[in-house]
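I have a structure here, written as structure tokens, and I will follow up with some questions on it.
Complex shown without one protein chain; remaining protein chains in place.
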Amino acid sequence: MDKKFLIDMLNKVKTDEIDIDTAAEKLSSISYEDIGYAKVDHHRSLRNGYPEVIYCEGKTKEQIAGIMEKLLEKNSNILGTRLDQQSYEYLKERFKDLEYHSMSRVMTLKVKEIEIKGKGEIAVVTAGTSDMYVAEEAAITAEFLGNKVIRIYDAGVAGIHRLLSKQDELRRCRVVIAVAGMEGALPSVLGGLVEVPVIAVPTSVGYGANFGGLSALLTMLNSCASGLSVVNIDNGFGAGYLASTINRL
Amino acid sequence: MDKKFLIDMLNKVKTDEIDIDTAAEKLSSISYEDIGYAKVDHHRSLRNGYPEVIYCEGKTKEQIAGIMEKLLEKNSNILGTRLDQQSYEYLKERFKDLEYHSMSRVMTLKVKEIEIKGKGEIAVVTAGTSDMYVAEEAAITAEFLGNKVIRIYDAGVAGIHRLLSKQDELRRCRVVIAVAGMEGALPSVLGGLVEVPVIAVPTSVGYGANFGGLSALLTMLNSCASGLSVVNIDNGFGAGYLASTINRL
Amino acid sequence: MDKKFLIDMLNKVKTDEIDIDTAAEKLSSISYEDIGYAKVDHHRSLRNGYPEVIYCEGKTKEQIAGIMEKLLEKNSNILGTRLDQQSYEYLKERFKDLEYHSMSRVMTLKVKEIEIKGKGEIAVVTAGTSDMYVAEEAAITAEFLGNKVIRIYDAGVAGIHRLLSKQDELRRCRVVIAVAGMEGALPSVLGGLVEVPVIAVPTSVGYGANFGGLSALLTMLNSCASGLSVVNIDNGFGAGYLASTINRL
Amino acid sequence: MDKKFLIDMLNKVKTDEIDIDTAAEKLSSISYEDIGYAKVDHHRSLRNGYPEVIYCEGKTKEQIAGIMEKLLEKNSNILGTRLDQQSYEYLKERFKDLEYHSMSRVMTLKVKEIEIKGKGEIAVVTAGTSDMYVAEEAAITAEFLGNKVIRIYDAGVAGIHRLLSKQDELRRCRVVIAVAGMEGALPSVLGGLVEVPVIAVPTSVGYGANFGGLSALLTMLNSCASGLSVVNIDNGFGAGYLASTINRL
Amino acid sequence: MDKKFLIDMLNKVKTDEIDIDTAAEKLSSISYEDIGYAKVDHHRSLRNGYPEVIYCEGKTKEQIAGIMEKLLEKNSNILGTRLDQQSYEYLKERFKDLEYHSMSRVMTLKVKEIEIKGKGEIAVVTAGTSDMYVAEEAAITAEFLGNKVIRIYDAGVAGIHRLLSKQDELRRCRVVIAVAGMEGALPSVLGGLVEVPVIAVPTSVGYGANFGGLSALLTMLNSCASGLSVVNIDNGFGAGYLASTINRL
Amino acid sequence: MDKKFLIDMLNKVKTDEIDIDTAAEKLSSISYEDIGYAKVDHHRSLRNGYPEVIYCEGKTKEQIAGIMEKLLEKNSNILGTRLDQQSYEYLKERFKDLEYHSMSRVMTLKVKEIEIKGKGEIAVVTAGTSDMYVAEEAAITAEFLGNKVIRIYDAGVAGIHRLLSKQDELRRCRVVIAVAGMEGALPSVLGGLVEVPVIAVPTSVGYGANFGGLSALLTMLNSCASGLSVVNIDNGFGAGYLASTINRL
Amino acid sequence: MDKKFLIDMLNKVKTDEIDIDTAAEKLSSISYEDIGYAKVDHHRSLRNGYPEVIYCEGKTKEQIAGIMEKLLEKNSNILGTRLDQQSYEYLKERFKDLEYHSMSRVMTLKVKEIEIKGKGEIAVVTAGTSDMYVAEEAAITAEFLGNKVIRIYDAGVAGIHRLLSKQDELRRCRVVIAVAGMEGALPSVLGGLVEVPVIAVPTSVGYGANFGGLSALLTMLNSCASGLSVVNIDNGFGAGYLASTINRL
Partner (left out) sequence: MDKKFLIDMLNKVKTDEIDIDTAAEKLSSISYEDIGYAKVDHHRSLRNGYPEVIYCEGKTKEQIAGIMEKLLEKNSNILGTRLDQQSYEYLKERFKDLEYHSMSRVMTLKVKEIEIKGKGEIAVVTAGTSDMYVAEEAAITAEFLGNKVIRIYDAGVAGIHRLLSKQDELRRCRVVIAVAGMEGALPSVLGGLVEVPVIAVPTSVGYGANFGGLSALLTMLNSCASGLSVVNIDNGFGAGYLASTINRL
């Protein structure tokens, strides 16, 4: 509950500017409004310059448009994840500046400049080229949240020297996002090379006994490298968001 | 490869202080020694004041003693995880200052003061009292790595108000470690309350369809809260280490 | 076996109104007929004003129409679940008053007013907007079975204050249905807020390690909140039916 | 937040009985204290005559004794689940009236008469005799929470007539708890026989492809009988608690 | 190896009708030919009047046609399983007498009367109407293999009396095939009602935690009824074939 | 319901030997008693000379003794499965003729000669010697139920010729029980060699990715051999019982 | 690091052919270039006459064309796996000599003769005809890598004699690739017949409890035949590549 508002209200009670019943009513409702979901989110957005985020999967294109219009009233940048091509085309007609990144299925709408808030760089590394759709979701998210991003793609552990040749770049970063499908061994190797937090993102890339990303997920959870944690399969957004949160510390 | 060493060596070749074969030999071997495993580890330990860590499970008590003696030569603090009571009693006779935390099965041996390196506080929160064995592994690890730790135990989501009453403490921290077994919902709620990174640690506490911690693990991986990542089931050490890595940034 | 019928039959035997062989035949067959499936079902429907229910998945549109015609002869309200759009359009031409709820894929056909049988209100709460398709199946089912339903949607645990602001409404209800996908933590929190039965419905909403709803299902089964039970993934109908059964007690 | 307390406080502010800073402090803190965890629990216990419950697994015998002493100060009946024999013997010396039900590993300590709160009877039915350890946990829990319990054991579906012969007793109850391991088919059959809520409890009884109770759990979740819900494997306490909650409605 | 053929060959060697090298060649090859796959199958077909069976899934319509033509040369009745509609239409033009059972996706081509070989009747029972596609595969298979089949459909355990009313029919049969999806409890109940072998067929009917038939499969494997065995999910053909094998004994 | 009893009762009603209320009472109760579990079992036992069977796991030695005493009153042979050594020693003192088969943990108590009821022989085949504990449970069960059993042990598919050399014996049998752990391929090969029913029994023999018998279970369920069905992992009794049921047909 | 290059460089430093800074630069960079990913691959290709391999799944047809053009510059034969029909047609227009094997979805482009490098023959054996799509991927891969391949298709264990009749051919080979879906028992039997390495390839052929190839995978991992190892489900390429690696030894 906002102390300033509370004291203000009590002062008004004392000076008879407001009667007790009205004050009681306001105080009991405001206690929730003040910490209600939407409000907290707005605060977060306003305070940090964070864009609003829409998870588009399972929403109709009309619903997405409706949410966007409401957000634009607050002059907020908008990031949308998991948007299909067809919905994008519908939205494009309504929001002229809308950009679409088809590989990662991310849309971005900028109404103001993105301010750099991250204190250092974030590396996004993939094991293979087919993991790029997840990596780009992470990278675009991190950039949209105000970070500089270094992309190192197709640097899987079966050709370990390719990764080693990038050590300098990697050690310069404050956070590393490691994206890998199939056997998912990349984060373990990275965890041994750098001393900063490594966010491991398993992807569903592969076939057979990868069971939709389960193999990479288990690999990452069982990594014997320290300083490593894991997000959900294909959750590039989550990794980008978390990296941004760390990079602002 | 260390440039300074390399130029120095080339200078010696030019000035005949060293013959070409010897130089070639040194250069080809040093390239690995310089980045070899043990060395990197020593550097890490010396540079950061990080203690050496021994994962005791699957090692005999004699093996552990041997490793400890070698580490003590380098005047390093030592942290040992997953040490059973019986091995502790054997080690206690050899290392007089050894401390043992029986709940978390962690041993610590301090030969010098732990220097505070973390820039803020780390919160360790548990859902139930039975999750404390994992939480303490995380907390002791974080403390041993030079962090201040706030413990908030038994604050599970089925009594949500207990958790809410700790919001101020939680929001003051730079990293939050959320430890939970059974349904594992705690990190999701915490992720909505704080704006700093949340490290989720599933525990194997529970029975029946918790399948050794799988239920809590899946819950955490599927969390719809942003800024949250997950470590292996019962991996308190990993969470404490990662939190420390983040808190030093 | 119906005692009255039995005594009546024995009296007829005694008074020679019926010969022993015929009586024996009738008694041995009636014992099953009297408790045979269809009959019991009709009784249930007539006695309680319960509508007849058709699970449409895996039935052809002609089969559904056939069943409906037979049920209409008994002047019964009809509830159909998991009906696809195409079958609805076919049925619409035959049954003019048919209504279709496309989000939940439920059809309803009212031939008489629904009588309120539930003694209190039933709350249907969802974690996210994408869980609404299941929640609506539950809500419409409960309403069709004669209950008042309160809908509280998009009140997931990552924004816990939104849920807390609804405590008064929730505590007024006699049964709470909690619908959640992804991490499925909502029922645990609800179980701690209310003292009435909570029916947890996992949904298949999510991706990656949610494994088609398994994560939410396990979360709910392992809940440490008391007074909570679980139905199958996406089984809104089952939750609505059970809630109605409880609300009539 | 309690309206009466709030208005009282505002009145005191107005009449200068309390200064504004103190009032603001109290109002912002009380909002949580008033709904804090412990308090709510005490209310629940006091209001309902519910006993306090201790989940003993993973707690030392000294911890359990400590909790019990604290609860006895409030003159509360105590129910403890999953208590091993050895801990019981330790506790027995401290709490003379302690009773132990070795089959279900439940302890009960009565300091006052249990008041009947349930409006009807609760049936506890098992498929086999080996499921009794779970059934007894459910039955004792329900009795301790103030309900009359009917036990029908060893009435599995492979000998269906045994179950049918108990139809009258079953139909008289307000709630049915169905406990079964192995194939777990009992609740489905019961669901077709009665019109009241059926709480299905899978047990870990069996071997091979029962995978620790998974087979029975899945059977129950997939039941085509309406009005049925499921609790965790071996969770007799949860079933007894939920049945009691329903029976008080 | 066929003794008659062998002795005949040895006689020819003795009487110089055939030279030793040729005989050795023939004997070493015939030993496999005689027991080679196709031949054994032909013998089986000829001796038993068994039709030839084609598993059509994963074969092109041209391949199926080719196999059929080859089989027709031997004047064999043909049974084809898992044939899609499109392939059927292609085949229909080539084989005028081809019949197609669209529900079970079975095709049959009779070039001669089916001789009744089974000594008794085989009952095919389903839990629900949606399990009929598997049941029909079993029933048609059994009929084509020369058995009389009794169909009892939609007799699931949630309406147990419906099943009980069919006890006389069931007890008259020599083998019972029990087909069920969802919770899969039907075979357990049947196993308690009859004294003949029960073949349990899990189906993939259901949703959510049925995991493509896994729930029904586990239920059946864990049945506590004796005299029951299980075939693969949706394997109606296997059940029909096995039932026929038993019924010929 | 027993027709003879029914007609007798109706005659008594007609001739006033019994009054109508008493008759009604008896008829309504007898209908269940007549088909009640125990009774049906006794009938089965008496009619077939089947022994009574006790599944000893999860029963105390006192409980087993109690059941045995009750069964001996009916002069029934007794078969007990999954009896541990310690319980056997307790029982041995009470039942002098008790025999114990320690490998299969089966006990047998014969009070009368076992009559041969099976029409042919039953083969019990194992893949390895370590599968014998399950095979013996099957074999002893089948023998106790009145069948001749042929044992063919250690005939796994990795040494296929060993199995082939037993073809004559195998083809002479009316039923084949195939017991295998690890890869569980034996039943598939057997299914191709014989034309009689093959009952596949997966065992938990193996390690690593056999997951307690799951690998063998799945192998057997997916067998492409016809005429094969599967029982639960390690369920030797079930296989022996089913084989006996088939062999009596 | 290449010693010859290193000594050459040091000599140039000594003789002033190169200045120290340039030498240091070259030495520090070359250490990675020399062992960098691409280079190693080129060496492998040039040295062995191995073709370049493109895993086409998840790549656009334009990306594949781009990679192919780059590879053709080096005059390399190209093997592409998992190429869909549509992409093939696009590529066919650009690369006239491109060949497509539609069953296995493999493309091959030969710019020079394939040199036989394998020392013996490789057998590719399948259990069923439906496993051929994987077997052909293995066979074409092995042939393209310079091996003679013997194909033995449709030789599953349910008709064991068919396989036995091929023993001579099998024993002549240096490596055996065993491809099987459903129960996956073929490699175990083969492992007992031959004394050379057997590479087991599970396929996803089957339905129900084969769970996308899991059943065959587990069967093969648990094989009790020695000298056998397993690759991923449907991984024909991996088997062909490994067989080739072994056959060159």
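Note that the chains take the letters A, B, C, D, E, F and G in the order they are written out, and that residue 1 is the start of every chain.
One rule holds for everything that comes next: a contact is a pair of C-beta atoms (placed from the backbone, for glycine too) under 8 Å apart; a residue touches a chain by one contact, two chains touch by 3 or more.
Predicted, not measured: the structure shown is a model, and the values here were computed from it.
S.K.: Return the single residue from B:122, B:178, B:233 or B:246 that touches the missing chain.
M.R.: Candidates B:122, B:178, B:233 or B:246; residue touching the omitted chain: B:233.
S.K.: Of the listed residues F:11, F:63 or F:130, which contacts the missing chain in the full complex?
M.R.: Counting the whole complex, the residue in contact with the absent chain is F:130.
S.K.: Going by the touch rule given at the top, which residues of chain F touch the chain that is not shown?
M.R.: Within chain F, the residues that touch the unshown chain are 129-130, 155, 159, 161-162, 164-165, 205, 207-211.
S.K.: By the contact criterion defined above, which parts of chain G meet the unshown chain? Give residue numbers in ascending order.
M.R.: The list for chain G reads 44, 48, 53, 119, 174, 195-197, 199, 217, 221-222, 226-233, 237-239, 241-242, 245-247, 249.
S.K.: Which positions on chain E touch the chain that was left off?
M.R.: Residues 1, 3, 6-7, 10-11, 13-14, 16, 20-21, 23-24, 27-28, 31 of chain E touch the chain that is not shown.
Quick note on the criterion: only the chains that are shown with their structure count from here on.
S.K.: What is the distance, in whole Å, between the centres of chain D and chain F, each centre taken as the mean of its C-alpha atoms?
M.R.: 39
S.K.: Could you work out how far the Cα centre of chain B sits from that of chain E, in whole Å?
M.R.: Each chain's C-alpha centroid was found; their separation is 60 Å.
S.K.: Which parts of chain C, given as residue numbers and ranges, touch two or more other chains?
M.R.: Correct list: 159, 164, 208-211, 214, 217, 221-222, 232-233.
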